[in-house]
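With one protein chain removed, the remaining protein chains of the complex are shown where they sit.
Letters A and B mark the chains as written, and numbering starts fresh at 1 in each.
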Amino acid sequence: MAQTKMERKKFFSTIGFSILGLFALKSFPFGKLFARNSNTKKNKITVKINPDAVSRKSTGVQNG
Amino acid sequence: MADNKDQNLDVNYWRSFEELNGDVKSLKLKHDEFHEGVTEDFDPEKNLSGISRRKFLALVGASAALAGAGCSDYREKGEIVAYNKKPEEIVIGKANYYSSTCSSCSLACGILIKTREGRPIKIDGNPDHPINKGKICAKGQASILNLYDPSRYQRPTKGNFGFRNDIDWKTVDKEIKNILTTNDGKEIAIVLHKVNSPTAIKVLEEFKNKYPTLKFYYYDLFDDGAKLSAFRKTHGVAALPVIKFEDAKIILALEGDFLGVDGNKLEQGRKFAERRDVDDTKNFSRVYSVEGNLSITGMNSDYRLRLSPVHQYEFVASLLNELILKRNIGGIALDGVAREVVSSVSLDSFASKHDLDKNVLKSLADDLANHRSDVLVFAGSILNEETHILVNLLNEVLGNSKLFSTTEINENLHEYSSKTEIENLVQSMKNGNVKLLIHFDSNPVYHLSKDFDYENALKNVANTVTLCIEENETAALSNYVLPINHNFESWGDASVRNGLFSLLQPVISPLYDTRQKEAILLHWMNDNVDNFDDKQYLNFLKNNWMTNVYPKINSPLTFDRYWNISLHDGVSQAKNKSQINYQFNRAALNSINKPKVSGNYCLTLTENLNIADGRFANNGWLQELPHPISKVTWDNYAAISHQTGKKINLKINDLVEISVHGKTKIFPVVLQPGLANNFINIELGFGRTHCPVIAADVGVNANHLLSKENFGSSNLYDNVTIKKVDGKGTVVTTQEHHNYDEALIQEAHKKRFIIIEGTVNQYLKDPKFVQTRPRHTLKNINKEHEYKDVKWAMSIDLNKCIGCGDCVVGCNVENNIPIVGKDQVGRGREMQWLRIDRYYSGTPENPKINVQPMLCQHCDQAPCENVCPVVATTHSPDGLNQMIYNRCVGTRYCSNNCPYKVRRFNFFNFRDNLKNSYYEQDSISLLHNPEVTVRSRGVMEKCTFCIQRIMDAREEVTRSGIKLKGTDVKTACQEACNTNAIKFGDMNDLESEINRYRNHDLGYVVLEDTNVRPNVTYIAKLRNSHSEEM
Partner (left out) sequence: MTNSFIDYLIRVRLPITIFVAICAFAVTYFASRAERDGVGYTPDQPIAFSHKLHAGQLKIDCQYCHTTVEKSRFASIPSASTCMNCHVVARKDRPEIIKLTKMYNEGKPILWNRIHKVPDYAYFNHSKHVNKGIQCQSCHGNVEEMEKVGQMNSFTMGACLDCHRNPEARMPYLKNVKKGPDNCSACHR
C-alpha cells in the first residue's frame, strides 16, 4: 500500500518537475550561451529603392 | 480433489510426489493462483483515492470540454501593413527589372536584376548586352546571396589584431583625411584588383592629383599575365583579341578552357554551341583538346590528347614543324631563333616521346593544313609566355585572322603592377615609408605569394585601411575596416571592350551603414569631410559620362534623355569603332627561350570556375555546386591521374604533400581520369582563414605554393615533388568515383541507354540510329491522362550542354533551395533539384566523358504519384507532376519509386541545421523568391518545371486575352543556360520548337524501358570525329 502511494507520488512529482524544467529551459536561452557567437550588432534592415535608379517597367525581355 | 472430476480418470497426471500422495497442502496450492499472502495488500476499495478510473476520465473529458469553451473568439489573421507612401514603381506582387553590370569578375557582363517590392531576388543576363546576350554565369546568379550575406560588415570598425571597436564614418573620414594631408612625403599606397570602370579610374587619377604621393598597385590572382605579355610582344598591345568562335571550323585548345575559366565563358560558350547544332551538322565544328588537366572544354571536345602543360611549347613547335617544314604551309620564312625552334622537333617524334595517339595527331595536322584559315588555336592562360608566342605564330601561319575581330578588342584600362613594384611596396612598408595603405576591395594577404612577405610588412604600416564587404585575411590585419556597398547597391560603369560602355545602378539602398568604395575615395578628396553626400559619386559618374562617353556615342538625344535610356538599357555602344590593327611582329620570336623541362611533376594552380579567387568562398550555393568534372563540393584537392596514383599507391582521400620550390603543403588526393601523368592540378581560392563561417575550414590554401617568380605570368610550376603522407582527407563528392574494375558498371550508362552517343558521320549516314536501338515497351496498366490544351515538355540538347552547372545555380536561386553543408552532401542529401550527371566511358587514361542534366522528368505515368499514401503528389492536366508540400508527411516512398532519383527530401530544416542557423538570419529572408514556398523539415521536393513561372504566364494571358503559348514560359534553368541547351514549351503546339525536339531523330528519353513516359527528351550527343566510330 505504501509502495503504491510512494510510486504515485514519485510519478506525479517527476511529471511536475519535468514540466517545470521544460518551462525553465524554454525561458532561459541556454542555446544562446553555448552557440558560436558572432559579435556583430544586428541592424534593422530597411528596404528602400534608390530614387535615381531607372527600371524596366515591362516583365523583362525574353532571354535565350 | 474436487478438481479431479474434470480430468481424464483413465490416466492420473501428477507433477510432484505430494500430489501423487494427495497432500492436502499442495492440492490447495494448485487451487490458488498465488501463494498465500501475496495478494493481501490488494484491496480495490481501500487503496485508490476514492475515485474510479471511469470517473476520473469523465472528469478530465468534461473539464477539457469546458476549457475549450474559453476559445470562443475568432482566430486573428494578423495585420496587413500597407505603405505609407507607395513608391511609384512598385506593383505589389509583380517584379520590376533593373539593368546593371555584374561585378563577380572583371568581365563586366550585363545583367538584369529582378526585384520584388524593392528588393532584388534574382539575377539574369541583360539581353541587350552584346557580349553575354541575356545570360549570366553561376557566379553572377549566386552573387545575390552575397548581397544578403549575414556576415557582411555592417559598420566601420577600427582596431588592431582582432580587437575591433565600432567607429562612425565621420570620425573615420576625419582621421583618414588627417593622415592624407600630413605633408611628410611618405607614400600612400592603394592596392587594387583589376579596375574595369572608367569612372573609377578617373576617381583614382584625381585622387593621385590631390595626393601626389599616391602609388597604385594592381594585381589579380588570375591575371592572364603570360598571355598578355606574349601578345604585347607579338602584336604590340597587351590586350586579348575577341575571337569569333562561331566562325571556326576547327578549334585546337591547348590547355585552354574557353568553355570555362579562360575568357568570357558566356560569349564563348554561346558561340561554340552555335556550331554544335544537330539540325546543321554540315557546319559542326571539331574541337581538339590537348591538355594535362581535364577541363570543361576537354570534356566536350571531339578528340582529346593528354599532355602535361610543360610540354606544350614543344608540341606547338612540332606542329609548326609539321606545317611549315613538312607541308610547306604558311609562307612565312623563318630565320634565326624561330627556325631553330621549329626545326628542333617533329610531330612524329614528339608523339612517340609522349605516347600520343598518332592517328589523332595525323587528323589534327590534316585538319590544320586543310582548313587553315578556319582553324583557331586557343592557348590557355596557364601556359607560359614562350608557348603563347609560339601559339600566336601558329595562328599567324594558319592565316586565320578572320577569326579575330577587327572592330573589337578586350580593352584593359590599366596595366597590372610588376613583381618589382610589389617588392618595392613591401620594402617601403617595412621601412615605414608608407603612411597609409588602402586595400580597395582586395585581399593581398591571402592572394600574394608568401615570398613577398606582405603579411609581415603589413604589420609595420602605421595606418592600414581595408575597404571590403565581409571579413577577409587582409581586413583582419588592418586598422580601419570600412564596409563597402555590394555592387547591387552601387553606382558605376564598366568598359571591357572598345566603344562598349555599361552602367551599374543600385537596385536597393544600402542595407547597412556602408558606402560605395569609389565614393569613399571621392569624399576623402573633399576639403571638408564632415558631411558625406551620397550623390557625389552619382554626379561624378554622370559628369564623366557627359564629358567622356556621351560624345563618343553620337546620340541624337539630350544628355539627360541619353542617361536615362542608358540606365534603362544598361549598355551603350559607340557606333563607329576604330579598326584594330593586328600585326604579327616576327621580332618577338627572337626573344623566346625554350623553357626547361625537368623530369619531375608539373603542377598547375588554376581557377575554380565557381569560387574564383576566393571571393565566393562564403557563398554556400557556389560551394555546394559540384565541380563540373570531379563533382567534389566544399573542397579543393590535388588531382592526379590514375597511373600516377597507382605508382604512388594512392586512393581518393589519401593525403599527399606537394612541394614546390621549397614550399610544401598537404592536400587530399582525387584520382581524376583523363589527367596527364606526372601532372598535378590544384584549384586556388580555398583554405581561407579569416573569413565568414561558411567559408571556414573549406579546402586547403594552395596560395602557399605560389612563387614570387610566377607573379604576373602564370601559375605553371615545374619540378614539383609529391609524397604520400599519413592521414585521410574528407573530400566529399556528389557522384561516386567511378569504379573501373567492376564490369557491371563499366559502360552501364551506355548499355542502359542513359547516354546515347554517336558521331556526326554516323548520323549523316544513318539518321535514325538513335531510334533503331533495341527498345522495350512495357504494357500499360494505368489509365492514360489526357492532355487537351498545353502539355509542358523539356528537351535538353546534350551537344550544347557543356556541364558547367549554371542551370543548377539558376534553379537554386529561383526556387529557394537550401544549402546543406559538407557533411550532409556526404550523405547524399544535397537539395539541388537539378543535377549534372557525369559519366566516364573508355579507359581511365583516355576517358570519354558525357554530362547529362537530370531533373524531375514529369513522367506521364509517374511512379511517384501512385505510391504516395497521402496523395501529396499528383498529375496536372497540363502534364506536370505536382508536389504539394503541405500535404506531404515525409514517407519518402515517392523518392524510393523514382527511377531517376530526382526527388530531394528535407531531412532537416537545412537552414536551421547548417552552421548554427546561419541561413535563418533576417537578411536571408529578403532573398527568398516570394512565389515559391520555403520548405521546412519533413517534406519532399523536386523540380516543378518552374510552376510559379507557368502560373505567372497563365495570369498574363488571362489579362491580355491571347492564348497561352509554350514560349511564354522560360524555366530558370533554361534562362541560365548560355548555350541554350535547354528548351521548354508546349509540345501539343505542333509548330513549336519543343515539339520538333521531342520528335527529333536524335531524341530519346532516359530509362525508356520503365515505361514511365518522361516529358524530358535528351538529344543524343554527336562527336565530330572523322569516321563513324569515335
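Keep in mind that, in the parts below, contacts are C-beta pairs under 8 Å (C-beta built on N, C-alpha and C of every residue); 3 or more make two chains touch, one makes a residue touch a chain.
Because the structure is a prediction, the values reported are computed rather than measured.
Peer 1: Counting the whole assembly, list the visible chains that the omitted chain makes contact with.
Peer 2: Per the touch rule above, the missing chain touches B.
Peer 1: Out of B:Ser26, B:Asn600, B:Gln882 or B:Asn909, point to the residue that touches the absent chain in the complete complex.
Peer 2: The single option touching the absent chain is B:Gln882.
Peer 1: For the chain left off this view, which of B:Gln824, B:Thr933 or B:Asn1015 is in contact with it?
Peer 2: Missing-chain contact among the listed residues: B:Thr933.
Peer 1: Since one chain isn't shown, list which residues of subunit B touch it in the complete complex.
Peer 2: 62, 65-66, 68-69, 71-86, 91-94, 874-877, 880, 882, 884-886, 931-933, 944, 947-948, 951, 954-955, 958-959
The rule is simple: only the chains that are shown with their structure count from here on.
Peer 1: Roughly how many whole angstrom separate the Cα centroids of subunit A and subunit B?
Peer 2: 32
Peer 1: Subunit B touches which residues of subunit A in the complex?
Peer 2: Going through subunit A, the ones touching subunit B are 1, 4-5, 35-36, 38, 40-43, 45-50, 52-64.
Peer 1: For a test of understanding, state which residues of subunit B touch subunit A in their complex under the given definition.
Peer 2: 41, 46-47, 87, 89-90, 94-99, 112, 114-115, 117-119, 124-125, 127-128, 134-135, 151, 153-155, 166, 505-509, 511-513, 535, 538, 564, 567-568, 693, 916, 922-923, 926, 956, 967, 970, 974-975, 977, 980
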